[in-house]
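Every protein chain but one is kept in place in this view of the complex.
So that you can tell them apart, the chains are marked A and B in the order they are listed, and the count of residues begins at 1 in each.
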Amino acid sequence: MLPRFWRKIKYRYDIVGSVCETCNTKYYPPRNFCPICRRRSSIKEEMFEGKGKVLSYTVVHDTPEEYKLEKPYIIALIELDNGPVITSQVVCSENEIRTGMRVKKAFRKYFEDGEDGIIYYGTKFVPDED
Amino acid sequence: MERVAIIGVGQSEFGELWDSGFREIVLKAGIDAIEDAGLEGKEIEAIYIGNMSGGRYLAQEHIAALIADYSGLAELGVPATRVEAADASGGLALRQAYLSVASGVHDIVIAAGAEKVTDVGSEMTTDIMASSADREWEGFVGATIPALYALMARKHFEMYGTTPEDLARVSVKNHKNGALNPKAQFRREITVEDVLNSPKVAEPLRLLDCAPLSDGAAAVILANEKIAKEYADNLVFIKSCTQASDYLALHSRRDITTMEAVRKAASLAYKMAEVSPQNIDVVEIHDSFTIAEIMAYEDLGFVEKGKGAELIREGITELDGSLPVNPSGGLKACGHAIGATGIRQAVEITSQLRGEAGKRQVDCETGLSLNIGGTGATAVVTIYGVV
Partner (left out) sequence: MKAGVVAYGTYIPRFRIRAEEIARVWGENPENIRSGLGVFQKSIPDIDEDTATISVEAAREAIERSGIDPERIGAIFVGSESHPYAVKPTATIVGDALGCGNFFHAADFEFACKAGTAGIQTCLGMVKSRMIEFGLAIGADTSQSAPGDPLEYSASAGGAAFIIGDKPIAEIESTLSFTSDTPDFWRREGQPYPSHGGRFTGTPAYFRHVISAARKIMEENGYKAEDFDYAVFHQPNGKFPVRAARMLGFRKEQIEQGLVVRMVGNTYSGSSILGFSAVLDIAKPGEKVLLVSFGSGAGSDAFIFNITDRIESYPRKPAVWDKINQGVHVDYSTYLKLRKKIKMK
């Protein structure tokens, strides 16, 4: 996991994705290649603002081992303003979460390789009151 | 192109097969199919095997070689190929086998699917299943496969008014059918209340909305029409077998309540088989989750987008309805033996079209099976007919 995580730190710690300048489609996670333009792709890195709205969500009760302590947690598809749709966790109570809710990015811990292993940080989302 | 027929089918029991290892269950399915076809075995010219993850379940790769070895076909040097598309591995094996006969390269081949999940703990099993989605960007953030289907379900509820009860009815129907299937893992009927009260997995999906992961193997033998006629009278033909792909991660799809891969594969399958959705008499749909079955009603063209729930509400897809879906009990009641599922579906439709489906027999001449990989990144649609 270690080199695979490290390689993408820039793209996980903040919402840094890609834009294809040929067709103006935005991508997150980043892509090296635009599936629409293919060889006519002109991919550049782009940082997305980190605000958006919830497209759909679920409260996960049956969690993988590394997320046991966080059960239940919320997974959502978030449509970023002027950006792509991203899969992430939303940190809020089960009563608060709803489709259409405005959210903003937050830097959080995702999981770790055990007590003596590397900590995997990334971007989650929290309710955006404003 | 040659016309391709199924001349033999075989299947192991599906379930927690503690006493059988991977080799045993594959052999059982294969031998049953060979005997059903009336072959000796040496006639097989190629093996296609669907298996999602021998490497992690069994620490064994080179699965095709293992199967060829244990089935006695390695002795004859028969080419063996393992194909993988998560839980559409079986469908892929069927299609590769079909293509090899339709193209004229081979006369008789076997397509099998097998998975042995119980030799590892359930946490490992869940993790392995999670690798059918995007590990880096969905798995990493904790989006499990049930969570991804739950996202689809919620959207379907909000956009079209589908309800948890509709999903529950799918599960109830499949369990009812499974009770009539001697090879199903679960042969107990359940009620809508049972489903709605079962533990939450990823809301709105509950435990009884999700197919269990099981051990199992299935096999079908394909032959071109000329050869097939030498072995049997009640031939079942594969009228078309198509495959399509879609973006791996749910967040890349244009509309999460539609599986584009299913629509594309189905559209081409109907065209090549020269039939329309109305001509289909019996269907096996990949109900890894109840919502998948409802979405498939729409994406296979049986009903317009959004109206999938109507079919289950009106009983149309029940065994005695006008379009029986999952007469075998589906993945939910048969058990989802991942790589084996796509072939098990072919075994069921063939049995139905031959009139050999016992208590769950429906009146049919044309059937369809849909095998899906992960959250819809791969779809294989096969249309079968008696002519």
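We take it that a contact is a pair of C-beta atoms (placed from the backbone, for glycine too) under 8 Å apart; a residue touches a chain by one contact, two chains touch by 3 or more.
All figures in this text were calculated on a predicted structure; none of them were measured in a lab.
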> Of the chains you can see, which ones touch the chain that is left out?
Replying inline: A
>> If I consider the whole complex, including the chain that's not displayed, which of A:Lys10, A:Arg40 or A:Arg98 touches that chain?
In response: A:Lys10
> Footprint of the hidden chain on chain A, which residues?
Replying inline: 9-10, 13-14, 47, 69-70, 91, 93, 106-110, 119, 121, 124
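The criterion applied here is as follows: only the chains that are shown with their structure count from here on.
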> Between chain A and chain B, what is the gap in Å from one C-alpha centre to the other?
Replying inline: 32
> Along chain B, where are the residues that touch chain A in the complex?
Replying inline: 123, 126-127, 130, 136-144, 146-147, 150-152, 154-155, 158, 199-205, 247, 249-252, 256
> Any idea which chain A residues touch chain B in the complex?
Replying inline: 4, 8, 29, 35, 55-65, 67, 70, 72-73, 75-77, 84-89, 99, 110-111, 120, 122, 124
